[in-house]
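Reading through the structure tokens given below for one structure.
Complex shown without one protein chain; remaining protein chains in place.
So, subunit A:
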Amino acid sequence: MGEDTDTRKINHSFLRDHSYVTEADIISTVEFNHTGELLATGDKGGRVVIFQREPESKNAPHSQGEYDVYSTFQSHEPEFDYLKSLEIEEKINKIKWLPQQNAAHSLLSTNDKTIKLWKITERDKRPEGYNLKDEEGKLKDLSTVTSLQVPVLKPMDLMVEVSPRRIFANGHTYHINSISVNSDCETYMSADDLRINLWHLAVTDRSFNIVDIKPANMEDLTEVITASEFHPHHCNLFVYSSSKGSLRLCDMRAAALCDKHSKLFEEPEDPSSRSFFSEIISSVSDVKFSHSGRYMLTRDYLTVKVWDLNMEARPIETYQVHDYLRSKLCSLYENDCIFDKFECAWNGSDSVIMTGAYNNFFRMFDRNSKRDVTLEASRESSKPRAVLKPRRVCIGGKRRRDDISVDSLDFAKKILHTAWHPAENIIAIAATNNLYIFQDKVNSDMH
């Protein structure tokens, strides 16, 4: 795959020995829009940066469909809740695009507490030839005006304007972990640790609570909601995952409060691999419906699993992301890495799945051929336009030349956020404060 690296303008220089990472620049979410023309990233500083794919042109054959910065805006600011004496982080947890319905683009962005609807419009013309104003906007001396003219629209440099259209606040007591737009394009849901709310995109002063797992006695709390998503086609269905590794499919037609799931997807614990950390590593960090709507993809600490909506007993496919960490769980618990939340993604045809790992590695699994590959997103290991070299982690025994040993993995370099273009083989990888966009020039084969 070729590489097209984008450098954040605010990024500080990347030194070999110490990578200075400004906290605010750490990318916290990545999302393509429905056509793949736009790619949005959110960061810890509350900013959203949108990239647009340049149309392929014969004039510049090298810039075939590369992504350039389209717009940057401050979505969320740090807030202080005076009533509860709590600071609310401005970090963007999730961005979701709305399907495009007119010339403007819209997206939802959320931090821990507040969701905002942003409208992105382009202005590439401006009126010229006013009767009363001159070019700079000053009023003309009326004695010099001898005839009437009709102002005409003349082309101008493209200006992208972003404005907040709705602010959905005060809906959540706990931290929002996911948002999902319904296929009806009118409603969306937001989920925090204990509750899921349903909103109408046009109504900001109320939302409907559709899931509430808060126990009557908080002493009994043993499970939280970790992710949720609407079904891509059935507007009444949604799924949410829990910290205990279960998935619940709910039908909004069944009841107003969907506390009773329609289906519960849970894999029984494997007795041979039980440990103190079994529950932590089973906690689902991300759930995604396939484009077809027939499957779900989940990510827990060590694996990605594909579930068939028609089978609740166990996943139909399980892929090991980094099983070599299984013997290191104690250390990973100690340094809190075991709590890292990795995302997962489907490709457009649901044949390949992708997820991130440590050491700036990310993994892809081909569901048909059962082949998998480990790739690295870093400037040091790949030059622009070079083909990415598959990496290997060796546990012990025979070590090949370019292998990395488990003990030299850098656990500070984690790829938590990844996204796949809805139709083409283009992926976006967020490595701390860097965004990598990889394109597959070859038609279909995975390397």
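One rule holds for everything that comes next: contacts are C-beta pairs under 8 Å (C-beta built on N, C-alpha and C of every residue); 3 or more make two chains touch, one makes a residue touch a chain; residues count from 1.
Definition applied: contacts and distances are computed from a predicted model.
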Hidden subunit of the complex - UniProt protein name among "Tubulin epsilon chain isoform X2", "Sodium/hydrogen exchanger", "Translation initiation factor eIF2B subunit beta" or "SERTA domain-containing protein 1": "SERTA domain-containing protein 1"
Among A:209, A:222 or A:405, the residue in touch with the chain that has been omitted: A:222
Residue, one of A:34, A:165 or A:341, that touches the chain absent here: A:341
With the missing chain put back, which residues of subunit A would touch it? List them for me. 21, 23, 26, 28, 44, 83-87, 91, 93, 173-175, 193-194, 213-215, 217-224, 226, 243-244, 248, 259-261, 271-277, 279-280, 283, 327, 330, 333-337, 339-341, 411-412, 414, 416, 432
